[in-house]
Every structure is written in structure tokens, then in C-alpha cells.
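A quick write-up on the structure given underneath.
Of the protein chains in this complex, one is absent; all others appear in place.
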Amino acid sequence: MELYELTVHELQELLAGGITSSAEIVKSVLARIDAVEDQVKSFITVTREQALDKARQVDAQGSYQGLAGIPMGLKDNICTRGVKTTCASRMLADFIPPYESTVSRRLDQQGSVLVGKLNMDEFAMGSSTENSAFFATRNPWDLTKVPGGSSGGSAAAVAAGQIPFSLGSDTGGSIRQPAAYCGVVGMKPTYGRVSRWGVVAYASSLDQVGVLSKDVRDNAMIMQIIAGHDPLDSNCVDLAVPDYVAGLDGSVRGMRIAYPREYFGVGVNESVRDLVMQALKKYQELGAIVEEASLPHSEYALPAYYLLGPAEASANLACFDGVRFGCRDNTAENVVDMFSGTRDHGFGDEVKRRIMLGTFALSSGYYDAYYLNALKVRRLIANDFTKVFNDYDIIIAPTTPTTAFGLGEQRGDLLTIYMNDVLTVPVNMAGLPGISIPCGFTGGLPVGMQIIGKAFDEATVYKAAYAFEQNTDFHTIKPQLGVR
Amino acid sequence: MSPDYEIVIGLEVHAELKTQTKIFCSCSTAFGAEPNTQTCPICAGFPGALPVLNRQVVDLAIRAGLALHCEIPAMCKFDRKNYFYPDLPHGYQVSQFDFPVCKQGYLDIDIEGQKKRVGVTRAHMEEDAGKLVHQGDITTTPFSLVDLNRSGVALLEIVSEPDMRSAQEARAYLEKLRSMLLFAGVSDCKMQEGSLRCDANVSVRPFGQQEFGTRCEIKNLNSFRALERAIEYEAKRHMEALEDGTELFQETRTWDEEKQMTRSMRSKEEAHDYRYFPEPDLPPLFISREWVDEVRAALPEMPEQAQQRLMEVYGLPEYDAALLTLTPETLDFFDRCVQEYPDAKTIANWMMGEFSRLLNQTNQEIGDSHLTPDHLVQMLRLVDDGTISGKIAKTVLEDMFNSGQSPQEIIKAKGLVQISDADTLLPLIEDIVGANPKVVEDYKSGKGKAMGFFVGQIMKATKGQANPALVNELLKKVLDSIQ
Partner (left out) sequence: MALTIKEVEHVAQLARLKLTEEEKVKFAQQLSTVLDYADTLNAISTEGVEPLIHILPIRNVFREDQRKPSMEREEILANAPLAEGFQYKVPKIM
């Protein structure tokens, strides 16, 4: 086994045992990036020298606490002071933030070593990472397929062994969907569990930062570090974070599991459905109570999301006006032309589409019919979950209706590509925690199973995910990269 | 103004709230700092930066609301108001749209002795924008510079009902509002520094008509005088248009101080559509009744109460009491004086007379002058004990006002002590009387002017320092002793 193939907790053991050093781990990871990056293309920026420097510093300290010496990758919408943060947009191609996100600061303080910034759909808008202004990332399981999105770089890099773990952000499925497509573990925590300070906003009421990792234990451990109150984010609640790792006991005996019939219906690929049903059987075998339930407003989550997300985005992206940062149209003679010229040049098509959609949904005469109505639908969706959670501990469903699709296959077909998120969006609308873990393969591609929990009950989600993982071996199967 | 038309005026006033830090970040709000030295990723609108509400802003907003007799609803929230402008870093302003912190209040104003009640529709919290610096005029400048020090400073926007019917009423409302905000301690209300800004909505309609006329919003009103002049100008413009049958457009106009006229602001945005929606980064505010009561209990004495007190406790006339309660500083000055010196009316006279004249002359606020209550009281005592005359006192006051010296210092330095010594005055009087036998004759023949002549001469000879009562007494004696 090479160092880059190991999980975080395996690396921690090697470090603690004095068997390896952070510098060696970082070198191994950098070598892996060198070896496979032109196939996977998951990194926008590799912070090679900076990473080696920090690794040596950590090594010099002599002992390894927490995440000391463990490499990490961050989605490129997470601001890193002094390190280019582009959001995969021409707009921010040269943007170097003068401030640090809370999540990256916490990991940095724990000793984790930033190795690079990961590709994504521009401003986190998309489900394939093809909307990156720079290049498309490929799925390590099949280089002709997309890795999913918008955190496609974050998922592909972990799957390809380029990084032991990464952070992504999830507004409508942007962690879970690529995690499913790339066969890794991806957790979106409860809205308000993790600070959004320094994370470039797409839709503020839906965005959450989460972890992509090789297994559930790593994921829980990293979440433990990034979760918890932050006075810099008014929505990041002051609520104690339980010890997630300590809760991983492998047992689901007596746990009440619901599977919503709406998530197994039309549009969901048969083999995906079968694999998740098999997983539910596994849970039954392990002593859980598994029952069908209903989330009746599920089908309305996606259309409501495509009003609310864009509406918030239309304001969040108004700060890109060419005045204080980012690119600028220098040919414009007046401010109005400078604004529109800058935004025309700086934004890609999908970003423009969503800005216009959101602007329209909020505009005079349409606000009530579109934006306000969507807020009401959001309430109905949240209520659906509340009802089911009165009787059940977790909800299990497929993460996505299909496995990864081909590069370029869905380009231009908006509704088809939006459908990728049909099973993940409702969870954001309700603000709940959701994880995607591998639950099998079909056609040589991984399939993800989504476990949804009650608000702020990430612990039970992790516990259930871990029990499944420990009783299956899907997470141990790696893509065969470099074998062409 | 034509008697056939009625002017309808509503005011939108922005008051900068008196906080140490901005509304959503910890940057300083101090006025006059070097450009962009009081900014951070939050108030400069950087991506990923998030707002956290300053508690003091809410406290001050509630306090202002109570001073304006507003209802403080149990729930309020923030919204984003979307528009692009180079001084607006986020591309939206965080404001309050449908659930403001204060609503439905009023202010009573005095118009020629008549009380009039003007409705306050609402007051809401919002953030200020930055400052644009042009080379010359905004219409001709080849480029502009953006300073974000002011961006994110907390404002309270106070919207009145369209209840005012003349420029005079509008001015009275703004003066009263300023006074209330000053007394409540929520804003410095300095119009020159922009901590109090006023926009006026003006329309004109024929008397008796129910519907409002076409409304124009006038911006850039930087003084009470500008407000009055702009409304008068605008009302006249509307009336002329109504007379001529020319069409009026609902538009935003700006007051040109130099030309003393309003002019249309070339529409900076062809279509106004602010697309307000709830600010997702800020949780809603629930203001408990306990909180409101706490703020109410801590509310300082307001001008109406103070006026009442001055009339009841010190027996001052209503006019005096009103003038002495225009600003908290004025009232405080009076209160300090009256604690040491019991004759309230005399204090009032000096404050409203000489002191007020000097302030106007030098364009100063009461707090800017060097005159202290302590010095004024000392001066009044010196008048009472005959050390100086009332006339000399005016000179002393002006000196105290300019130099900040105590009255004793001034009197000593300038030798202004009143001569109340008969032994000093008598020879002088005898000399003057002896040198003017003709006037003595006049006096004897009963011409009243003669007495005045001698007093004037004596005062002249003593540079006004002679005790007038003593002069009179001695003079009479001297003249009567002449056969």
C-alpha cells in the first residue's frame, strides 16, 4: 500500500507510531497528483511548496495531535488567505482572499496540510463540474464520465487517492451527488452546524460545508473539527457537538429507518433502486426496523429550489461588479457599462442563467407567484420530513437517480441535468443532515445511498452509515487509475 | 403661494445611529478618517464574508421608536434591497422592508402657536453606503473614487406620513425630529457631516381634491434652509405646471444649492425594481416586551417633559421653556446654571439673549463655545453684588465666550471692576458739574435731559465702570447742594 491510498485514521496511526512523517505523506500525495492529475483534473491550484513547508514544520514538532500532518484539499469556493480562491470562475481567476474561512482555519490549526484547491462548477452552480470556467474534472472510475458536481474536484480527488479527504459545499446535493458518482463518503451537515464564514455564497439559506472522505470514520472525525458555533456566522448555532467518532459502535439494532416511496419511483434507475433496497435489507439483518414512508411533496422540492437558490444567488453574486476585486471590463466608458461588461466577461452561461432566473423570480409582479410561493412550498417540504421523523430515526434513499453520466452528455439539456439533484435537494430545503455512502456498483460505476437525519442529529446518521460500511466492503474498492 | 393649491409633503429622514461600530461588523464609525482605513471584508462586500448584527443598533432603534411614540412590533427582520451602484459593495443594501423595527408613531410640532401632529409611518434599521468622490460635479467627472469608511454605518430611516402642508411645517417637523433624536441620544444629527439626511416627497393638488398630485422626491437637502427653499421651489414648479397644463413626472430630483433650484437627476437606473427579499444571513429579531420596557425605563428626559419641568419648577414662560429645550446641550447648560443660581428667568434671558446671539454670530453649537455654566453663574453673581454693571457684563460674556477665561480673570485683566466708592466718584462728579454751569442752570429750570448729560459724562470719564445707582445718588446730592 502506498501512503496516498490510506485513510486519515490509518495515516494518523502511522504518524503516531513514528512509521512515517508528514513530509513523506505529503510527498506521496503530491506524487499521486503528478501521476494522475492529467487524467482526473481535479485541482485548480496545487500548493506544493507551501504544503511541504508546513509538513516539515509539523514534523519538526515531534508529535502528532489531531490532524497534524494530514493533507487536505479544499473546494475552490472556500477562502484561503493568501491562496488563490477562484470559484472556478473567470471572475475570480486571480482573486487572493485577505481572509480565511472558519472551516479551513480550524483544520489548519489542527495541523492539517493544505495541498490544493479543487475544481467545481462555477460558483457551485452545476452537477457535473463541467461548468468550471477552467476545465472539466473526470470521474476516476471512468474518465469519460463526469464526477458529479458541484464539488466534483473534491470527490474525484479523494476517489483518485490525490488527497485523503477534502471539503466541499452542498446547496442542493453538491457534496452528496459527486460523492455518490465517485464512490466516496460525502456528508452535508444540518444547516447551521458548520460555519459558512469565508465560503463564497451561492444560496445562503441552503449552503453548507461538508466533508468528502474515503470512509465514514474519517468523515465523522473531520466533521467533529469543522462543526460548531462560530460567532462570525449568525446562522451557525451555539449547540454542543457530540463526539461523532465515539458514537460509531457499528450497531443499528432497534433503529427505526424509513424509506420514502417517492424516492424510489419513476426516473430512478432500476439497478440503483435495487442496490439501495439490498442495503435496506442489510439494515434489517443488522436489527433495524425498516419501513416504507411518504414525503408527499418531494417532487416539488426541485422546482422550488430552482426559484429560491437562484433568487438568493442573484443577490449574492451582485458583489462581483469589477470595483473591489475580480476581473473588470476596462474598456467601458461609464460605470453601468463597466458593471455589465465585467459580469458578461466574468460569468459563464449557467451562472448568468441562474442570476437571471433569480432576478426574475424576485422582480416586481412575479415575487408572489414565484419566490414567495416557493418559500411556502419549502415549508411543506420541511413539514413532510418533520412528520416522518416523528416516527423514524433516519431516512434512507438513493443519493441520485442514476450513476455518473458521460462528459458532455447532458450539456444544454437543463432539466435533465437539474434532475441529478432531485433526491438531494429536498434535504437542503429542510436544512437536514444527509450523507452519501457507497452501496454497490453498476456498470462499473459506484452507486450512492443517502442517509438523512433529524436536524443536528449527524451522530445517528454517522452511526447508521458506519454500521453499513463495517458490514460491507464497497468502500474498499478503488478505481484503477493509470491502468489504461 | 397660490391659495388655490395645497402642498403635500412627506419626509424621509436618515439618522446615523450613535454606535462605536458599524451595523454588521466591528469597524469603527469615527468620522473623518483616512479613506478606506475603516473597512473589512464584511463592510467592503467581499465574497464569503457574513454580517453579525450590532446589538446597540437595535437598542438605539427601539429608543428612537419610543421617543417618536412608535409601536415596537414583537418581530422584525432584515431584507436585501437590490441595486447596483459603485458605493454599494454588496450590490444590495441590507435594510428592513415589510417588518420594520418601529411603526405608527407621531411627532407634535408647533406652527404659530398651534399644535400639529405629524404621523411617523415607520422607522427601520439599515446600512449606509460608501462615499463617492468626484472630480467636480457627478455629471462631468471623468472618474470617481470610492471610500468605504461609511459603508455599513448603522442608519435609522424615519418615514413620515404625507401630513405636512408647507415648507415651514416640514422644517418644524425636521427640527422637532432632530431634537427628539438628540434628546433620546440615538444620533448626533449633524447635517453637515451627513449624520442626519433628509429627502422630501413633494406634491401639489388643488384644494379639496382627495387624490395626491404627482410626487417628486428631492434629495441632497443638507440644511434646514435647503429643505425649506427646495420645497418652496418645487411647489412653485408644480403649481406652474398645473396652471400651464404641462405634465409632471414622478421622479427623483436634487437640490442645487448654488443655483437654488431643484433639477432632475438623470435616471441612474432606467427601471427601479429593488427586488426586496428576506436577508438569509441574519436570523429574525424578536423584541420582547421586557426589552422594550427596559429601553423605556432608560429613556432620558424628552424635550416635552423638560419643557413642562422648566415651566412648573422654575416658572419660566412657555416660550423660554421651548427655546431652552431645543437641544440636550442647551437644556443641560440651563440645568447646570440653575442649580447654582436660583434666578431662572435671568439665566434664561442671558442664554436666549447675548449667548444665543454670539452662537448665531459664530455659527456654533452650545457645546462648541468656551462659555461654561459655571462662568455664567459667576458673572451673574458679580452683577448682583455690584462688582460689574449689566453693561460691562455683556463685554465680559463675550470675552468668556471667546477665551474661556473666568469673569474674575477678565475683569481683573481689563480693569472692569465697577466703581462703587463715593470717595472716588464724588470729586469727579464735582469737577464735571463745576465745568458745566450752563447745564446746571438747565437742571435747575427743570430740564430732565440735564441729568442724563451728567450721567453720560461721568460714565465716559469712568469708562462705564461707575456704579450707576451710586452715580445718580451722588449727582443729585451735588446738584441739589448748589444754590
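Per-chain numbering from 1; labels A and B assigned in written order.
The rule is simple: a residue touches a chain if its C-beta (ideal position, glycine included) is under 8 Å from a C-beta of that chain, and two chains touch if they have at least 3 such contacts.
These numbers were taken from a predicted model, which means no experiment stands behind them.
Considering the whole complex, the hidden chain is in touch with A, B.
Here one chain is not drawn; of A:225, A:286 or A:336, the residue touching it is A:336. The residue from B:138, B:298, B:413 or B:482 that touches the chain not shown here is B:138. When the missing chain is restored to the complex, the residue among A:43, A:123, A:141 or A:370 that touches it is A:370. Contact with the undisplayed chain is limited, among B:206, B:284 or B:300, to B:284. Interface residues of chain A facing the missing partner chain: 94-96, 98-99, 191-192, 205, 231, 234-235, 237, 297, 299-300, 302-304, 306-307, 314, 318, 321-328, 330, 332-341, 343-344, 347, 352-353, 355-357, 359-361, 363, 370, 372-380, 382, 414-415, 418, 430-431. One chain of the complex is left out; on chain B, the residues touching it are 19-21, 26-28, 34-41, 44, 52-58, 77, 82, 84, 86, 132-134, 138-139, 141-148, 266, 268, 270-271, 273, 275, 278, 280, 282-286.
What we mean here is this: only the chains that are shown with their structure count from here on.
By the touch criterion given at the top, residues 41, 44-53, 80, 82, 84, 86, 89-92, 144, 146, 273, 275-277, 280-283 of chain B touch chain A in their complex. Per the touch definition, chain A reaches chain B in the complex via residues 77, 79, 87, 92, 97-99, 101, 196-201, 203-205, 231-235, 311-312, 314-321, 323-325, 335-336, 339, 359, 362-364, 367, 371.
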